[in-house]
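The other protein chains are all here in position, but one chain of the complex has been omitted.
Right, chain A next:
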Amino acid sequence: MTANVAVAADPFQPGAAEQAEAIHIENLHKRFGALEVLKGVSMSAKDGDVVAMIGGSGSGKSTFLRCINFLENPTSGVIRINGEDVKMVSDGHGGQVPANRRQIERIRSRLGMVFQNFNLWQHMTLIQNVIEVPVHVLGMKRDEAMAIGEQLLERVGLSAKRDVYPAYMSGGQQQRGAIARALAIQPRVMLFDEPTSALDPELVGEVLKVIADLAQEGRTMLLVTHEMKFAREVASHVMYLHNGIVEEEGPPEQLFGSPKSERLKQFIRTVS
């Protein structure tokens, strides 16, 4: 274990001669009953990429993110994580489910998910939340997990809240704690699902700062967000989703600077 935990995923740092593909998704469809939420979305993220997904409410961006770690089962499409194709089988009702639960659990344990509503475990203190997955899922020794956890809490500025239960923390603190929990698994990719949408306006900044630092150090992340300015600053690639398809995508300067589609132009006007 290196001293600097936060960048411990060294082999996959950007700058390596050949950047490996962390996430590869092809033609993803997701249907809830009669409603088709995703109508063939593809994306790819190499190590070190920061992909921001923007779009209006109901555009399917959150569903897309949730399909990546199978919190939702995609109806069809190819999902390859860490170079590993996820095998799916029919569920007998026109959908499909993962063929191998253990494969899904293995993949999930390397994707650090950060939720809109933090979802810290309320019956555990902050440090217990942070070491829970390393110790019980990844089989790390408790002392080792504790040392890493404490460094991570320091990094997100929450050392003082180490033994505090989440219910006694502000939203911004809880979300920074949730980011520490995600970092503790040394994730290959971080998934952010609208991480600031549930926060009071004055707490948004502290969380965005932590995320920006992570982007700075070359972490691979997928970020579903409503913060356009932030997406423009940190993302290496932006995807604009509308009605379950990628309406437009590209580098942030291009997408925000000279949007092509009429819808995106209008979207940028309404949110900024």
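Rule of thumb we're sticking to: contacts are C-beta pairs under 8 Å (C-beta built on N, C-alpha and C of every residue); 3 or more make two chains touch, one makes a residue touch a chain; residues count from 1.
Everything below uses one rule, namely that contacts and distances are computed from a predicted model.
> Mind telling me which option in "Amino acid ABC transporter membrane protein 1 (PAAT family)", "Cytochrome ubiquinol oxidase subunit I", "DNA 3'-5' helicase" or "3-sulfinopropanoyl-CoA desulfinase" is what UniProt lists for the chain we can't see?
From the listed options "Amino acid ABC transporter membrane protein 1 (PAAT family)", "Cytochrome ubiquinol oxidase subunit I", "DNA 3'-5' helicase" or "3-sulfinopropanoyl-CoA desulfinase", the omitted chain resolves to "Amino acid ABC transporter membrane protein 1 (PAAT family)".
> Looking beyond the chains shown, say which of A:Gln19, A:Ser42, A:Asn82 or A:Ser109 touches the absent one.
For the chain that is not drawn, the touching residue is A:Ser109.
> Just to verify: which one of A:Leu71, A:Val97 or A:Met146 makes contact with the chain not shown?
A:Leu71
> Using the touch definition from the top, which of A:Gln19, A:Ser42, A:Asn82 or A:Asn119 touches the missing chain?
Selected residue, touching the omitted chain: A:Asn119.
> Any idea which of A:Glu132, A:Glu194 or A:Glu227 touches the chain not displayed?
With A:Glu132, A:Glu194 or A:Glu227 as choices, the missing chain is touched by A:Glu132.
> Pick out the residues on chain A that sit against the missing chain.
Per the touch rule, chain A residues meeting the hidden chain are 69, 71, 101-102, 104-111, 113, 115, 117-125, 132-133, 136-137, 165-168, 185.
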